[in-house]
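Of the protein chains in this complex, all but one are displayed in their positions.
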Amino acid sequence: MSENVLELSNIVKRFPGILANDHVNLTLKKGEVHALLGENGAGKSTLMNIIYGIYKADEGEIYVNGQRANITSPHKAIEYGIGMIQQHFSLVPSFSVAENVALGLKEFHLFPRIDVIKKRLRELSKKFGLDVKPESRIWQLSAGEQQRVEILKLLYMNSQIMILDEPTAILTPQEAEGLFKTIKEMVKYGASVIFISHKLKEVLEISDRITVMRHGKVVDTLLREEADEKILARKMVGRDVVLRVEKSPPKTGDLKLSVKNLYSRSDKGPFAINGLSLEVRKGEILGIAGVAGNGQRELAESIYGLRDYTGEIEIDGTMLKPLDVHSRINHGVAYVPQDRKGVALCGNLPLYYNLFLKIFTSKQGDFNPYLFNPISLKKPAEALVKEYDVATSSLDLSVKYLSGGNMQKIVLARELTLNPELIIAVHPTRGLDVGAMESVYKILIKARENGAAVLLIAGDLEEIFTLSDRVAVLYEGRIVGYSEPDEEHLEEIGLMMAGIKKERVG
Amino acid sequence: MRLKIERRKNDPTKLSIFLMSVLSVLISLAILGLIILSLGKNPINAYVQLTSWPFGTVAGLTQTLISMMPLLFTSLGVLIAFKMKLWNIGAEGQFYMGAFAATWGALFLFKGISSPWLMLPLLAAFAAGFGGAWGAAAGWMKAKLGVNEILSTLMLNYIAIYWVNYLVYGPWKGKGSYNFPITATFPKAAILPQYTSDGLNLGIFLAIATSFFVFYLLKRTKFGFHMDIVGDNPIAAKYSGINVKKMTIAVLAISGAISGLGGMMQMSGVLFRLQPNFSPGYGYTAIIVAWLARLNPFVAIAVAFLFGGLLVGTQQIQLFLQIPFSLVSVFEGLVLFSLISGEALLRYKISFKGVRT
Partner (left out) sequence: MSHDILTSTFAGAIRSGTPLLFATLGEILAERSGILNLGVEGMMLIGAFTGFAVSYTTSNLWLAVVAAMGAAAILASLHAFVSITLKVNQVVSGLALVFLGAGLSGFWGQRFVGIQSVSFVNVKIPLLAEIPFVGNILFNRDPLVYVGYVLAPFIWWYLYKTKYGMNLRAVGEAPGAADARGINVSLTRYIYTIMGGALAGLGGAYLSLAYTSMWVENMTAGRGWIAVVLVIFAIWDPLLAMLGAYLFGGISVLQFGLQVTQTPIPPNIMKMFPYLFTVLVMLFTSSEKMKKRFGAPSALGVPYSREEKT
């Protein structure tokens, strides 16, 4: 048996209100790929942030190569040979690739030798199949390319322990294949890799051992040979049932939303939506599948009126102007954005204010349209909190102190009490536990059964298959094809997501 | 030793905020004492002199109320803007523009009107309009072009001050002024009712009434609710269908209008004519008043009263103890520093930890 390069012993980390890591033990052997599997919120990222020195563990020890390690900062971690690629990249956007590698290197005194770095980077790129030019500026690179820069950084510093936090979330299936090849290559040269994921298939493909976490605890560690998708799923969720929600066949009605020839720019400047067209009818859920970063956010924001665009957006046959949220609300459009804390909630305002953010901009109830009476809102707020099962100590609590799941419930409660006719939901279950997920599914299906049109934009194909009546695939700001929501079409959808196959008839 | 700072899990209580504010003022006074000492003056004596007249005598209290009036108006103006996280530090300029408009109306435009019942509301509206326009200009630049309102309102202050200087040194210089840069005196109809011979006038009651108005606007109207939303998260406001740009312009306009109204009250209630440097920095002191009052319009009444007394008292000790009037600015700076530090201490848990080896 090979030696342990990394050993975690009884790691405990508490956050306000939750036990994020509960006496976690984990070992990493030299030259292995060890997958850390678990749902969002299972404590995987917290654990890795402890290893990388971002968080400090409340209890427990870390051993690197058998020696007790005191890792107080990412820099310290790097000195121990531990490198981590976080979901938010740690790169300076205006710097070139080479400058990012040069940043903070001790080997240079007053002037960084960029030419030396470039040369070494080219060698590393070739050796590990990481295609990226050393002189490119970071902000010009795609997410996949930026990830390669992060890997190059680790290779340049000769990291022996590499932690990859959900690296495939931003990649096409084909790019993911490329990443797996690189990982295998790195392992061959003696590196050890911790690979965080919640996707069963890729975990089974890439890893030697798999540790499953749930609610901050390690459930089990298995060899790949001992595991299959069913076993892993059960351990991950804690029960056999993977979400299946009862759903009647769709009773499709009139055309609710029609988008024609839409163009819209991302915050960075270039077009993220390139001549997109789609239609959604009443009583159906249209699922939009696609790799993150292909225009999901821009699509949702354009339709909802938060982002400028050219092209036509019609709701109920009425042409809407860009950047006019108010008229959307009047047309019964609800929006559950991906970033609920940043977009849909006011963190410092009390919970019950947040349930009524749209009270004056929607046609909601009968009350004086100019006067605000907070006391009269408490009763309906209480009813909503009960109905949506929001866990809170008080209606007056600032909403920023709630958990992610409870925040999402507040958003859903507000949006759905307005009896929406069109719901735009982006990653509506990201970060939720299974229970909360199930109730979100039920809420969306109920809205559909009441005749609402739903545009579901999600990264998780499982979720799309569970909820949608039709599936459209988004690639580089265009709908590249449609499909039916079942497993048989998985491969076809995957190829479309990679932009390989276009325009299937029908 | 290592300073360790962690965010607390819940909001600080009202009591702890109150105690922190009081403590901040006390700490500032203590430091100020040392600074007074640096001039070789006795701080205890200075403080006794500073407070005894403005708060301890009828004549002094009257002066305190008189100087509280413009302070409260400008503080309410500033407070409204701060409530929506708009850093309007242009209350001084808006105050000047209000005074300019009132003078223009009283001496030129509405000269023929002899009824105070018509004249005074007209002047008030005119002044509020000009102050409001001065604020709205900054609001428009912010909403349409993203111009930072701190810098634009500050530049507008200088412009307003030089504008008034130009007028009183030039075309508006009064006939009987012996070449002093002052305008002619306001006509009777343009003067607010006076209650004492030493200047207590209707203005102070109107200022307090304005506090009630501002409270109602902030807490009980759609406008105030939308201000809360925009102030906390402008993106969520857009998401809720609120026109953030319109709100920005409107709030800065209202903010400027209230300060402008203060300028008119100062003209019609206290000075009766325009002159250069007629404000000892009310618009700047207002920033500290608003902040210390935690943006609460009722608390602002009390704080403005205290600062009104401070201004009067500092003039006293300048006269009798030769302590420079700049003491007020020093105190304001100290209060602001201790307040924000105190708030940080409430929001974070701060502890000293020995470095473990």
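For clarity, chains are labelled A and B in written order, and residue numbers in each chain start from 1.
By our rule, contacts are C-beta pairs under 8 Å (C-beta built on N, C-alpha and C of every residue); 3 or more make two chains touch, one makes a residue touch a chain.
Note that the coordinates shown come from a computational prediction; the quantities given were computed from them, not determined experimentally.
Looking at the complete complex, one finds that the omitted chain is in touch with A, B. The hidden chain makes contact, of the residues B:159, B:184, B:244 or B:306, with B:159.
Checked against the full complex, the one of A:74, A:275 or A:380 touching the unshown chain is A:74.
When the whole complex is considered, the residue among B:50, B:65, B:119 or B:141 that touches the unshown chain is B:141.
Within the set A:90, A:393 or A:450, the residue that contacts the chain not displayed is A:90.
Interface residues of chain A with the unshown chain, by the touch rule above, are 54-55, 73-75, 78, 88-95, 99-100, 102-105, 108-112, 268-269, 342. In the full complex, chain B contacts the hidden chain through residues 3, 5, 7, 35, 38-39, 87, 89, 141, 145-148, 150-152, 154-156, 158-159, 162-163, 165-166, 169-170, 284, 287-288, 291, 324-334, 336-337, 340-341, 343-345, 348.
Going forward, only the chains that are shown with their structure count from here on.
Per the touch definition, chain A reaches chain B in the complex via residues 16-17, 304, 306, 325-326, 328-329, 335, 337, 342-349, 353, 357-362, 369-374, 398, 401.
Listed in rising order, the residues of chain B touching chain A in the complex are 9-11, 219-226, 228-229, 232-233, 235-236, 238-243.
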